[in-house]
Structures are given as C-alpha cells and as structure tokens.
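Everything on this sheet refers to the single structure shown next.
The other protein chains are all here in position, but one chain of the complex has been omitted.
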Amino acid sequence: MIAYIVRRVLYAIPILIGVNLITFALFFVVNTPDDMARMHLGVKRVTPEAIERWKRERGYDLPLFWNGAAEGAGKLTETIFYRKSVRLFVFDFGRSDRGRDIGEDIRQRMWPSLALAVPVFLAGLLTHVTVALVLVLFRGSYLDAWGTVTLVVLMSISALFYIIAGQYLVGKLMHLVPISGYAGGLDAVRFLALPAAIGILANLGANARWYRTLFLEEADKDYVRTARAKGLGELAVLFRHVLGNAMIPILTGVVAVLPLLFMGSLLLESFFAIPGLGSYTIDAIQAQDFAEVRAMVFLGSVLYIAGLLLTDISYTLVDPRVRLG
Amino acid sequence: MLLWTDALLFLLIAGLVAFAWHVRRTPHLREPWGRVARSRTGMCAAVVLAAYALVGVADSLHFRLPASQGPDGRVHWSAEVLSVLDLALARLRAGAEKTYSAPLAVRLHVRETVERPDGTRVRERPRLRYGGAHLADPDRERWPDVARRALAGAAAGLALWAGAAAALAAALARRWGIAWRAALARLAAGRTELPWRPMLATAAALAVAAGVTAWLAAGYHVLGTDKVGEDVLYQALKSVRTGLVIGTLTTLLMLPFALAMGLSAGYFGGRVDDLVQYLYTTLNSIPGVLLIAAGILMLQVYMASHPELFETTAARADLRLLFLCAVLGVTSWTGLCRMLRGETLKLREVEYVQAAVALGTGHGAILVRHVLPNVLHIVLISVVLDFSALVLAEAVLAYVGVGVDPTMTSWGNMINSARLELAREPVVWWTLAAAFVFMLGLVLAANLFADAVREAFDPRRRVR
Partner (left out) sequence: MEEALQRGWRGRAAALAALALAAAGCAEPWNNPYPAREARANIYYTDFQERPKHLDPARSYSSNEYAIIANVYEPPLQYHYLKRPYTLVPLTAEAVPKPRLYDARGRRLPDDAPAAQVAESVYEIRIRPGIRYQPHPAFARGPDGRFLYHHLTAREAARLRSPYDLPVRATRELTAADYVYQIKRLAHPAVASPIYGLMSEHIVGLRELGRRLEAAWREARARGERWLDLRRFALAGVELVDRYTFRVRIRGHYPQFVYWLAMPFFAPMPWEAERFYAQGVLAERNIVLDWFPVGTGPYMLTVNNPNRRMVLERNPEFHGERYPAEGAPGDHAAGLLADAGRPLPFIDRVVFSLEREEIPRWNKFLQGYYDMSGISEDAFDQAVRVGAGGEVSLTPALRAKGIRLQTAVLASVYYLGFNMLDPVVGGLDERGRKLRRAISIALDYEEYISIFMNGRGVPAQGPIPPGIFGHEEGEAGINPYVYEWRDGRARRRPLAEARRLLAEAGYPGGVDARTGKPLVLHFDVTGGRPDDKARLDWFRKQFAKLGIQLVVRATDYNRFQEKMRNGTAQIFTWGWNADYPDPENFLFLLYGPNGKVRHGGENAANYANPEFDRLFERMRAMPNGPERLALIRRMVDIARRDAPWVWGVNPKAYRLLHAWVGNAKPNLMANNTLKYLRIDPHLRAARRAEWNRPVLWPLALLALALAAAVAPAVAQWRRQERRPPLEGAGS
C-alpha cells in the first residue's frame, strides 16, 4: 500500500513538470515581460526606461529557457523558467508581480474558500441524497415523476441565473442577508448562508438525479427484494440496505473532488465578494499577474492529482477485490 | 461568404446524414438508436432541438451584399456579413428603437426630454419608432390589437402545422400500405411504433408559438428592446447559432486528436498508452478556466498582429468563436479519449481484428478499416452528452471575460449585460428573461435527448 502511494506520488512529478511547461509557454507567448511591466506600471507617463527597470527588478530580463551568455549550469538556471518555476516544487510561490508574497496570500485566502466550499459540499451531499431518497421512496408516484422533471429543469438552468436571482430576491427584496462581502469568525455565517444555499441548489439537479439512479439500481437487487419480502418496512429497507450500499460509489466518486475544495468557487466567490482562492484566480487572470496565475495552476494540478490518488485509495479500501497493480 | 464555423457546421451535418445511413445498415447500431427513436421524451426533445437547429442553420448561410461598384465595373462587397436568418428577420433587425422598451410596448421605457413644436420642453416617454407605430391611439388600441394578432398568428401556426401533419400521414400511409384516413386515425390514437403523436403535439405547440410571435413581431417588439434599442427577440434568435456551434463543434474540433490518441492508446497499449495517459492527465489537471483564458489571449495576439486577415467584424468574431471551441475542446476531450480507448481495447480482442493481425495486415489499415468504423457512434454519443454542459459553460465564460467576442450575440453576453439591468428601477427584466427561456429550452431539450441516448446505450442505467 505504502509502496503504491509512493509510486503514485513519484508519477505525479512528470505531470507537474508538464503542467509547468505548458502554463509557462502559454503565458509567455501571450504576455511578454514588456506587457506585464506596462500592465503593472499603469497608463499615465510610462517611459521605456521605467519598463526596463521593472523587468530587471523582477528578474524578467533573462532569457526564457536557455541562457547562452551564462556559464556551466547557469545556462539553465539563469533563465526565467528556472527562476520562476522550479521553486514551486517546494511550494515556494515567491512574490507576485504586484509585489506580494503569494504563499502568504494563499494561506490567508484559503480559509474563506474552505468556509464556503466545505459547507456547500457537506450540506449539499446531505440535501442531494435526501432528495434522491425521497424520490426513490415515492417511486412510481406523481411525486417521483414531477420531481425528476423538476431536477432536469433545475440542471438545465445556468448557474448564473441562480446567483443573479438569489442575490436579487433574498438580498435586495427580502433583506435577509448582506448582499455581498465577508467577515471572519461567527459573523461569516450571515455572509455565507446565501451563496451556500445557491451552491447547493445549483448542483441539486445533476447530483440528485445521479444518486436516484444509483439508489434505484440498488433497490432492484435481489437481496433488497428479499429483505422487503421478509416484511421489512420500505423506510428500513431504504436506510439499512439501499443507502448503505449505494453510498460506496457516491463516496468514492466524491473523494476526487475533496482536495479541489481548496480552490474555491470562481462564480460564487466573485459575485459575493468572498475573498477566497476562486476570486483570487479571477483577479490574477484579469490583472495578468503571471506569478499568481502560475501558482494557482500549480496548486490546482497538485490538488487534482491528490484527488486521483485519494480515489484510487478509497476504491481499495471499499472493495478489497481491487488490487493495486 | 463562408465562415469557418459555417463550413464545420455543414461538415457536421453531412457527417450526421452519412452516419444515419450507416446506422440503418448496421444491425448492432440500429437496435440502440431504434430505442432512442422510440423514446417519447427523447423524440419530443428531438423536435425541439430540430427547431433550434433550423434557426441555427438558417443563421449559418452567410453572404455579403454588394456595397458599391468600382469604375472598372468590379463589385465591392459590404463589410457587413448577413445570413439567411437576418433576411427572414429583416423587420426586427431594421426596427431599432433609441433605447430600452418593454415587451409589446409602444413607448420607450425611460423618460426623455422632448421638444414640443411650440418650443416648450417636456419630460415624457416618447412613442417608439417601430413598436406599435401603426396605432393611432396606442393606449386604447394596443391590447385588442395584440389579441387580434396573437389569434391570427396562432391560427396561421396551426394551419401550417395541420398541413405538415397531413403530409406526414400521407407519407406514413404509403409506407404502412394503408389508407390515408387509417394512417391519420392511427396517428391520432397513438398506435404507432415511433411516438408520432407526442412529437406532433410538440410541433403543434412550437408552430403556435412561432405563429403568434411572428404575427406580433410584425407590429411590436415581442421581447422588448435593449439598451441601444435592438430587438431582444432578434438577439435571442441570433444567439441560437452561437450556442449550437459551441455545443457541437467543440467535440468535432477535438475529434481528430481524440481519435488518434484514443485509438492508438487502446490499440497499441504499453508505452503509447502511458504517453497518452500522461498527456491527458497533464492537460486535465490544469484548471480549465486558466487554460481557456490563456488560449483566448493568445488568439488576440495573433489577430492583433495580422489585422489584414480579417476583413469583417464577423470574420474576427467567428475566428474567436472557433478558437474558443478548440480551447474548450482541449479541456474536455479527455472524456471522449478515454471512451475511445476503452472501446478500442475491447475491439482489439474481437475475432476479425485478431484475424487481420494474424494475416499480417498493417496496423494503419486495421485501425482505419476495422476499428474506426466501430467507434464512430461513440463520438456522436459524446457530442450529445457534452452538448448541454458546453452551452452552459459559454455563459460562465462570458462572465469571466474570456467568452465569445463581445460583438457576437450570445446568451452569455446577453446575460452578462442584463445582469446590470436588474439594478434599474423600474427593473429591465426582459433581456434576462429572454436569454433564460431560450437557453433553458435548448439545454432542457438537449438534456432530455441525452437521457434517451444514455438509456438506449447503457442498459444498466436505464431508469424506470
């Protein structure tokens, strides 16, 4: 088991190198250091001299991949790529082009992201499973039929509409929660209630429908029929057998998403002005801050790979028949 | 005047026709697609999709009108690119007001300072230039006029539909070898193999809606006008093509790549498989939004350095759309690639492939002759399954600022601008509502159709 994990982690390294190369290439093709300098220096009264200075200050005056002028190993290390990317592997994100320490920013912004993403995830799982269970419990009735239709409709609505409508109705017309913003501590509840509710609702359609199919599949299996035949009440059957067994695919599917909760939600965070990593990413794109974007890409990739790893492990834990090759 | 996306769209349609023909002749494909055809919701959804597709195709037949003639008799073409849909909706396109007006309104939504002939100035909501311009006393005559037009439109829609239904009955009668009346009776009773009756009902609803809209649109702005007075209905209809293109071409554009990767990974296995898996894990692990943002920025660099290649705004917007599809494809091709790889793995073990290998047929030949034809249906399934998610993604990308060109009409752009209009008082809701309804229609139909396809191909997930 441990050997397997170690091997998977080692396998991640070439992937991360690949990710780094791709993002590096993409962002330097579109965004030369000159562009970055101009973006950061502003519009008024920018001289070519100021741009040179900015680049030199931040180490963007080096060649991209290969420095022929340097000696020995310096040919590789005295380049923008080496200077700006290799440190990432020890999670040293360096400074952003706007001069802030990225690691510190990420550490700070991680918490609001988690404060939103974790409740959305847990309460969402609970709500979606409950809705699915109710539909399965009443299967064949009008409730199931209309419920399923409602779910399809719900999943056909763009997330933007949920957010726009929620902000308008609950925030503006009903005065129930602050329209946007964030505060630390217990106060956060007031700010997070609406975005969390919207996050849950926006995913209700797709998730509850999927869970419903899983439950139905399980409910038709022989052992469940037997249990029912033995006179066990429908509720007992559902909770004891169907739910228990169907949770396995649900949980293993869900594990892959867990690490990505760190990355936060792009839309919810930026609409509700929650200072998390999601809005950080959008800011970085819009400000064309290469250092921040690269850090977020790297973080996202690491978390994605962690998710894959967790999925594999959870499979082996749940089903001993799966051998780790 | 052929735009890139037009060409690809027509290629896709040609492919679909060829594929349908192929399915009819291949028994093991005929059976599941037959199941799709027998699904009631699936086929009703297909009718709705067909209506959208009709709009989209009409909007893809582009041309330019001659603008002037040079002294040497050479014709110079206008920089404005029109489509057949634009011709059909010429009334909506030309009938621009000054600014906002509500659905079916006869006056502007906002007050303006108007100079009276006697020189005094008043603040009022002026009459629209086009909406309800035929009415002498709009405040009294408007609603009766609307009702009259709506009734006439509904009647026309129904008549059109009845004609089509009769023609269908005739065609079916010939196939079943029974009398026309008998065929009609069968249709009405719903005793047919394919769910013709619900399909006809859906078509009737669409025809009535179209009729009412068309008759009203002749005198009013049915869904109001936007900030610069453009008809919202026109925009919503123009957005259909954008949605369809993004939903379908994304998968199509990545197809050669996904096919090459998936097939070779599944067929050769070993190192090749490892390499392909490495590639797609790497691409997959880059957060999609960042990849798309980088892609769009890159395109802008290209366009800025080659302005001479883009004579018209439409050509620029079109290239950006195409590129967006390609980048979206890069972020979403792995699913298709994985499916293709799995299917190829299975096919490799099939007898005739093994036989071909034993006979020493080249790998290329085997892949093209034996494997490729048998995985093609997976491509179609993948188009269907990914479609709705892509249409929804367009709206989100527009919000982030890396969506389609701002000059191109799309639901994402409509929502994005309408978002701010909600803060107006009195509230301007119609742009948002129009985008909502049109988008919901397409995505809902696509989802329902995708369900039918999924059920037909994956018996395990069939939902009772």
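Labels A and B are assigned to the chains in the order they are written; within every chain, residues are numbered from 1.
The definition used in the following text is that a contact is a pair of C-beta atoms (placed from the backbone, for glycine too) under 8 Å apart; a residue touches a chain by one contact, two chains touch by 3 or more.
Everything quoted here is computed from the prediction, not taken from an experiment.
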Selected from B:312, B:361 or B:374 as touching the chain missing from the view: B:312
Residue among A:124, A:259 or A:275 touching the omitted chain: A:275
Candidate in contact with the missing chain, chosen from A:60, A:121 or A:182: A:182
Touching residues (missing chain, whole complex) on chain A: 31, 35, 38-50, 53-54, 56-57, 95, 98-101, 104-105, 108-109, 134, 137-138, 141-143, 146, 167, 169, 171-183, 187, 190-191, 229-231, 233-234, 270-271, 273, 275, 279-280, 283, 288
Chain B residues touching the omitted chain (full complex): 67-72, 74, 76, 78-80, 98-99, 110-113, 120-123, 226-228, 230, 297, 300-301, 303-304, 307, 310-313, 316, 401, 405-407, 409, 413, 416-417, 419-426
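As a working rule, only the chains that are shown with their structure count from here on.
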Between chain A and chain B, centroid-to-centroid distance (C-alpha), Å: 29
Chain B partner contacts - residues on chain A that touch it in the complex: 14-15, 18-19, 22-23, 26-27, 29-31, 139, 148, 152-153, 155-161, 164, 168, 212-213, 216-217, 263, 266-267, 281-282, 285-286, 293, 296-297, 300-301, 304-305, 308
Chain B residues touching chain A - in the complex, by the definition given at the top: 278, 281-287, 289-291, 293-295, 297-298, 300-301, 388, 392, 395-396, 399-402, 411, 415, 419, 422, 432, 436, 439-440, 443-444, 447-448, 451, 460-461, 463-464
